[in-house]
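Of the protein chains in this complex, one is absent; all others appear in place.
This part shows subunit A:
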Amino acid sequence: MALLVTRDLTISFGGLAAVANVNLSLETGELVGLIGPNGAGKTTIFNLLTGVYRPSRGEIFFDEQSLVGLKPYQITRKGIARTFQNIRLFNDLSVLDNVRIAYHLHASYGVTSAILRLPSFHHGEAEILAESEKLLQIFKLAPYRNEKARNLPYGEQRRLEIARALAAKPKLLLLDEPAAGMNPQETRELMELINWVRQEFGLTILLIEHDMSLVMGICERIYVLDYGRVIAEGPPEAIRNNERVIEAYLGREVNDNAPQGGES
């Protein structure tokens, strides 16, 4: 069975089905894109996968276990980490602490050893510190380690959010518009970084993105969403030429033979 499978995933707000009958399937190690016009339900799918919303109908399986009904922190513990479209860092904490907090899951000591400062505390803390520093190095954030997260430039904040998500040591990483607000140069660097990270950490990645060049450039497979439904699925070349996708993004082509506003 694939790493992540959703069956008939549906959620309705009032009478509106924001996500309807979505069937996703991600194999281990894949880098999959999730694209679609604004309001298509991309982030809603992320919120369903991470337990922020509970689906009205349908199932989610991760590692062959059902995720429906679990709380967000329980889902993170199963191995899914995410970033947010609107960055959610711990703004008043240092860059280092942002990453250290995410290692919480893998801390090897309990409250009692912390209070009594038992050896397990010192070893656990040293380990957390070393691993956090390593992540900061990888994401070129080491120079900012003692800076408050809110003072980082925008691009660095995005990178820090990815670094923090990786600190939770996920199997599946959900990236919600990681390149939003970045210039082409930064976007290209981020693409390389995401690809490198995937191989280095053996990750499976599901990526929401508006930037077509990024999605087409690195994703092996793409799902296209419109009005909460999957309208196309396949490799980038197929998606690029898919009529329904073009229609969803650019609108229906006007019939050439029809009269147009009285012009010749």
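Here, contacts are C-beta pairs under 8 Å (C-beta built on N, C-alpha and C of every residue); 3 or more make two chains touch, one makes a residue touch a chain; residues count from 1.
Assume contacts and distances are computed from a predicted model.
Protein name for the hidden chain, per its UniProt entry and selected from "Formate dehydrogenase, nitrate-inducible, iron-sulfur subunit", "NADH-quinone oxidoreductase subunit L", "Leucine/isoleucine/valine transporter permease subunit" or "Phenylacetate-CoA oxygenase subunit PaaI": "Leucine/isoleucine/valine transporter permease subunit".
Although one chain is not drawn, the whole complex shows that of A:93, A:193 or A:216 it is A:93 that touches it. Here one chain is not drawn; of A:17, A:68 or A:118, the residue touching it is A:118. Here the missing chain is touched by one residue of A:68, A:105 or A:142, and it is A:105. Residues of subunit A in contact with the chain left out of this view: 50, 52, 71-73, 76-77, 81-82, 84, 88-93, 97, 100-105, 107, 109-111, 114-119, 121-122, 124-125, 128, 164, 167-168.
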